[in-house]
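The other protein chains are all here in position, but one chain of the complex has been omitted.
Moving on, here comes chain A:
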Amino acid sequence: MTASPPSDPEIPGDLPVSRRRGPDSRPGHDRETGARPSVTGDRETGPRLSATSDRETGARPSATRDRDGGPRRHREAGPRRTHGMRAAMSAVALGVAGALTLAACGTRPSEVAAAKTDKPIVVGISLPLTGDFAQPGSEAKRGYEVWRDMVNAKGGILGRKVELKIADDASNQDTVVADYTKLITQDKVDLLLGTFSSLLNYPASAVAEKNGMVFVEPAGGAPNMFTRNFKYLFFAQPATAPHQADVFVNWVKTLPESERPKTAAYPSQDDPFAQPVIDSMQKQLEALGVKTVYSQLYPADTTNFQTIASTMASEKPDLIAQGAVFEDGVGLVRGLKQLNYSPKILFQTSAPSNAGQYSDAVGLPNTEGVFYTVSWNEKATTPLNSDFVSAYKKAYNADPAEDAADAFAAAQVLQTATEKVGAINQDKIRDWLHANEVQTILGPLSWEATGEPKGQFLLAQWQSGKVEVVAPADVATSKTVVNPKPAWK
């Protein structure tokens, strides 16, 4: 029980909250949508986002899609011939125009220049430094800059210094397209790195794809990012939402039959980064024979959780797995505590990752044994992670946020591929990334042909008032796993 007043809130890992709803550090998701537009209600956000991306930007790639846009347009124009010669003619004209444009793009000046030079390598980036995503966007900027300084301290890439050219897209889809177009066509940057959120990466990646530039992005895991068969797109996080709970399910599998949960309850917020995680976990656990006794979605503006807690508690589930953004996670823990019902295992998607804010809100003793999954942890024993953390702390006198770590990892991916290929050759970098695994501070990353990552998240648990990584074993910071969760204090 936290007596008043609680201890110092600045516990390491205490992350700032951005915008509308959740704290920014929702693990592993791009906040794309976390970024509830501040004015409109956030309930609309999930659907609204995908609707806009589909409608507004989905149109864009199909009109100007691949590098082989020229031939593609011929193909698309095919059926039109039946409508008459005029249409066919104009279609061909269009195709030719497209091919000419491509020819121009095809010989990227950067590639020509790459032969022998000691000019710096310019990496073009657009980030939401203002607007809805300003907070995580600024963290991503810090992550990129820490990477640049670390790389340059070691002599740069291919013997050339690295320079970042960062534009501000004001969290706006149109601006981000203009930014990347300008970076590619006018500034003629050598390499690109992605922006922040699926909302912005969706149109931005289409610009990169059209120009045949590799696009490694740190935060943008919405499913429709990967249904476009882009060849130059790489999402530099270990997994998308439906696979974030895999690491937890794998842990359950390691338990002897008698210790596994028999029954489970799955409350989840109707949120694009909470619901798919819980949904997929439920399916996987049901396949293992864990009986579902409760499964409900609640809207984002739900504030009172006592009723949910009491309905659930009456079923006495062994496991409660909640798709929790933040307030809802706190609300449910409080509700369960007020009823004095403590499940044997408690899993929440994002809420517990907001270290100081979570422990302040539920009371530090009540955090004991709570599980969550996350893309990155400050203490993870991945290569270079401690260097990143100390460089970040030195530069900004603050604890790094997950957003900064994700950006750093995206840059690592691009750096590794460029060095392995030995030249700034977009197609070779692309092919190398499709064929190989990259070591990053988030752990090893590798990709499906669509750019969707194939890795897994970290399973973290609150132990004695601190966060420990308990799985996968090779990067775990603690050998012990608290199971079952102790009763509420």
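The rule we apply is simple: a contact is a pair of C-beta atoms (placed from the backbone, for glycine too) under 8 Å apart; a residue touches a chain by one contact, two chains touch by 3 or more; residues count from 1.
What we mean here is this: contacts and distances are computed from a predicted model.
Participant: Name the chain not shown, per its UniProt record: "Cytochrome C Planctomycete-type domain-containing protein", "Branched-chain amino acid ABC transporter permease", "Putative membrane protein" or "Peptidase M48 domain-containing protein"?
Facilitator: "Branched-chain amino acid ABC transporter permease"
Participant: Looking at A:V146, A:V330 or A:A407, which makes contact with the chain not pictured?
Facilitator: Missing-chain contact among the listed residues: A:V330.
Participant: Touch as defined at the start, partner being the missing chain; which of A:T302, A:S386, A:N425 or A:S478 qualifies?
Facilitator: Among A:T302, A:S386, A:N425 or A:S478, only A:T302 touches the chain that is not shown.
Participant: For chain A, which residues reach the chain that was dropped from this view?
Facilitator: Touching the missing chain: residues 1-6, 9, 14, 16-21, 23, 38-39, 41-43, 135, 267, 270, 296-299, 301-304, 306-308, 310-311, 314, 326-327, 330-331, 334-335, 337-340, 354, 357, 360-363, 366, 488.
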